[in-house]
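As you look at this complex, bear in mind that one protein chain is not there, while each of the others sits in place.
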Amino acid sequence: MEMSSLGGIPYYILEFGDELVYFSPYTVSLFLLALVFTMFAVMAKPERQVDIAFGGDAYYAKETSLQELRFRRFMAIACGFASMGAMLTGDIFNFTLFISLVGICNVGIVAAVKNRHVQNAAYQYGIVALSATVPLFGAAALIAATTGTLSMVELWSSATPAVPLVVKALLVLGVMGEGMAPFYAAKAEMFRAPGAPYVIMCSLSSLLIFLRVIEVVLVI
Amino acid sequence: MMTKKKDMLRALALITGALLVIGFVLWQNGTLPLVGYEAIIVVCFPICVICLFLWWMAREHGEDIPFIGY
Partner (left out) sequence: MIGYLLFAVVFGLLLLGIHRKVIARIQRRPGPPVWQEILHMLKFSFKSTWIPATASNILFVGVVLVAIGIWSAALFVLLAGGSILIIFGIYMLHKIVEHGFGLSSGSPYGKFGGVRSVISAASEIPLFVSVAVVALYTQSLEISSIVQYQAIHGPLLFIVPLAAIAMYIVILSKMPFGPFSIVESKELVSGYKTEHFGVWRAGLEICNGLKTYVLMFMFITVFIGGIPIWWMLAGMILLTVSLSFACAFSPMLSPFDSVTVQMLITGVMLGYAAVLGVIA
């Protein structure tokens, strides 16, 4: 399939030797969305989740301590940067690196809340994300081994041998493992963990890496 | 205090509205490509609409906590 028939014709390809960054309508629009939501995470104050005291009329708003806020905001911003990188990069290895970084940051965002159920969810997600790095980096290594290059533009041109289907499947599996965060974050939120605007970065980065990996798999 | 906020909202609606008009004129001239004009709409249209609505909406009261049940 033609590169231009997927996400539009690339406007500009920025090359640093073998590593490159490319701007097509698709990658640019995803990048801009990551940027907008990162700005929200930087500027917005955290929500104060309203909870009703069980068995009475009383309610109270949960406060996020300054220490917790600082840590979660840092993780959310790092996650935003990682997903911005994953959106624009044109290099398979950089792509997998950024995705594993997204996974690590998502664990951080969920795990910062001091609640037993939330910690459990973060722990389970951490194990999934950790084991997903094996197929993720394995796929990158296999692509380099079979084709001799990691540049997406070169892989797209027919000069290099075709990437085996099983390698593409491994790459998708790796991204799926890293992108499981929203389900664990949702699990954590159901125990009334105050989320906004940091948990939104879990969902956003995961959806964005899913969207990008579709393009990557079709291009290579 | 309240009128100041309303003035700011009206100014913002006018500025983004003016940008939309300028974008349209430049696009008709051929100075601005269609993609540029569309980018202006995507950024300015939501801001213009929401500021316009916030400007003409009814009087505001103090904020409160969310709805927690009947």
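Just so it is clear, A and B label the chains in written order, and each chain counts residues from 1 on its own.
By definition in this document, a residue touches a chain if its C-beta (ideal position, glycine included) is under 8 Å from a C-beta of that chain, and two chains touch if they have at least 3 such contacts.
Predicted model only: the values in this text are computed from it and were never measured.
Which parts of chain A face the unshown chain closely enough to count as touching?
Its contact residues with the unshown chain are 1-2, 4-8, 25-26, 29-30, 33, 36-37, 40, 43-52, 61, 182-183, 185-186, 189-190, 192, 194-197, 199-200, 203-204, 207, 210-211, 214-215.
Take the complete complex as the reference. Which residues in chain B touch the chain that isn't displayed?
Answer for chain B: residues 20, 24, 27, 34, 37-38, 41-43, 45-47, 49-50, 53-54, 56-68 touch the chain left out.
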